[in-house]
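Complex shown without one protein chain; remaining protein chains in place.
In order of appearance the chains are A, B and C, and numbering begins at 1 in each one.
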């Protein structure tokens, strides 16, 4: 069986695991106050070319979003997000649980448009009753989006500008950031991301760590007391160095970027193979997630040797399915899939 | 100047005020533990023909919604509501502030359809990832709605059935309940409301008390500890008898219903006068709020002697305006308005 | 029967009620955006001699505390308070419900000592694990305290200094402020309160309004978005002018101060009469609440014609009782009580 269900179904990239094993018996201070963590933070600051960014490692994406958003917003503010955004749909109300409304905007293949942000702030939230509404206090976007699509450099710039014109910060959920950076047509770097966003996170879990997300705060006035906030959100790992060790491995010799590149390369091969075989590509995704509209017959046949998931319910004759590549996807896996097609 | 801005711009109905004055110097127990409050509760239980309903008086609508919804929902649950619902738009995030998501449904002139509730529960909240979504834990509707429209008895019944089929309670925001009961074409009674809803409130503020809303819990298992919950929400009035005295007056000799009837009667006169004068009636509202599409010239001329509000922004040539009647609207006020037209 | 149960068992002072009646039929904008409210705010700014203080009227004390504290604190901070403080004991967890811990300090007849504040910040919250503790983000005191005692000007100054030395604001709960200002030995004015505190409130409910508390923010950077915050806490009154009208009456011709003075005068007569009759004065309270240790026989005899409450449980032979005076207490009431003794 070859696997394309998701990018978090297997463990850690061998180089990451190797470092965890090599350092297992060492004794270090807890809660991220160790040298591995300090070094990993330093490596990330270099990768984004921003010496005074604050970096904090958390365990998972939902807790990272909830902690950062809760720390940034004032009590009467909410967070703008695409109606398809992860925080709007798939985090079991974690944002609301800390007291904040997710103010939804229309999405276009998962993406928010600067015009819609502008309209929300200057039209919707501008009538006489605005003080009875939730104030838009920040913008949340994901790069890549939940649909595998990416914002171009120009789009990011436009969003950043509309946010800063209205004095609200822009936050980027980078659970799969490595795949965006390696995307077909990607015209931005991690340094650009850091310059355009006020706060963002670099996802580890879906790129090849066992777990872990690196929250990066470039606009430091926004989040001044991260340590107790992270602890309060239950997101502080006792053996904190595990996060440092893993991100150190990821940002040594460009491993993080390499993982992204290889997985996207195979994903695009899959896309073109499906297209060549006459199947409908549902979303023109340039990243590691691919969506196809297939007849149930084809699905059933493929499933004999290939593992992948439905995207939504199974239809009467056709269904949409998702193929995802990750650090553990090999060229040989994809060769086999293509043969099977 | 004659006034049609809103139903909460003047004070209390004379009979309510008279009772407040008459009882002002008495000493009673605080926090609603007095005889006036007990009697008012009894009068409401009679009005809804439900002897064992719990009745609790709170000061305002937003706090009543927030308290009841917070008390009813489990931590992982949210409340279904029309995207135009008061809790979804105009309560500054009070529901989210207590930790719960407002799950929005499409609205039709302010109303939610039973089909959409059914679809949300059995389709949207039914895919593989449902455990990562906010669970629909109750339904919120307003009667009349924010658009002045009303649910018919059949519609209420259908909503009640879809809720109970899926084991979630139905809550009715009755900030303007008295106007719904008196609405043109209303085919339901307060007793029906009490039977179909699990929890609802009878609005005082907009019907002629200085302040005060009567929360009624017919499905008592849903809200077992109202007193400390109300206190925790900052909604417990020290001089609680003020609420009892006012609702006692409202439910003596049918005052509550009479106020609703008279106000709706005048509102419908206004509607027909505007229609007769060739103006566009924007929403076919059968209650005390009326919405018209007028040329700015007409608006400016009317405003010389009549006070009323825009509904949304002023347009280039035409705008939508709202006329609201209340306990203090007289036949003479409306005569004058009609003359002015 | 003469009444000494509490200062919120009767309605409004006649002058307050008179203004409510006189203005009842007027139409004004809702939510406190009316001229009465603007004028009342102006009167309070004059009374505290601080032109740019923000004043906001809320309905009750618990909601005022919860709203202000929630607005002032960052997410990881808690509020320091006496273990006997109202927010620590008698608000059903309203502070915690908005996410913040009440960090308790020892009390001395209801009062907090500056030394204990200093010790908490520089000793308790200063060990290696401090980042895992709740950060002290502000100080809450009540003036007078829940025991009827008052802080002297020197004590207030010392508390203010320790707070500002450690860069945390001082908040004063003034539910009964008028009685503190009129207290035996009071050596401070409302202007002093405003200068020493960063935020405080002037209680109306217990001084003679039907309801209402005036929140005053002199350090305006602390609470920048009061309107939506108040709305979110369910504390925004629709017919907001009722608060303006009442506080306008209270701050016209010194009514607020006069009510305090008269009530304290009678309370001290009661205290001395009990003392003269050989009864134990439990707390040396200089304000409108008096606490006595009486034999149950005396209690039972008094209760035939006088109404008052136990302070704690009834003992086997003796019990502690509380006598409270208020705007409605007359010299004649106290004469009668003294005769009965």
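Everything that follows uses one rule, which is that a residue touches a chain if its C-beta (ideal position, glycine included) is under 8 Å from a C-beta of that chain, and two chains touch if they have at least 3 such contacts.
Keep in mind it's a predicted model, so treat the numbers as computed, not measured.
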item: Option from C:2, C:50 or C:133 whose C-beta touches the chain left out; value: C:133
item: Sole contact to the chain not displayed, among A:46, A:239 or A:275; value: A:239
item: Residues in chain B touching the chain absent from view; value: 70-71, 74-76, 98-99, 131-135, 224-225, 227-229, 231-232
item: Residues of chain A in contact with the chain not shown; value: 3, 5-6, 8-12, 14, 17, 20-21, 23-30, 59-64, 66-67, 91-94, 97-98, 205-206, 210-211, 228-229, 231-239, 242, 307, 328
item: Touching residues (missing chain, whole complex) on chain C; value: 75-76, 78, 89-93, 96-102, 127-129, 131-134, 309-310, 312-313
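In the analysis below, only the chains that are shown with their structure count from here on.
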item: Between chain C and chain B, distance of the C-alpha-averaged centres to the nearest whole Å; value: 33
item: Distance between chain centroids, defined by C-alpha means - chain A, chain C (Å); value: 50
item: Centroid distance [mean C-alpha coordinates] between chain B and chain A, Å; value: 42
item: Residue numbers of chain A (touch at least two other chains); value: 75-76, 98-99, 131-134
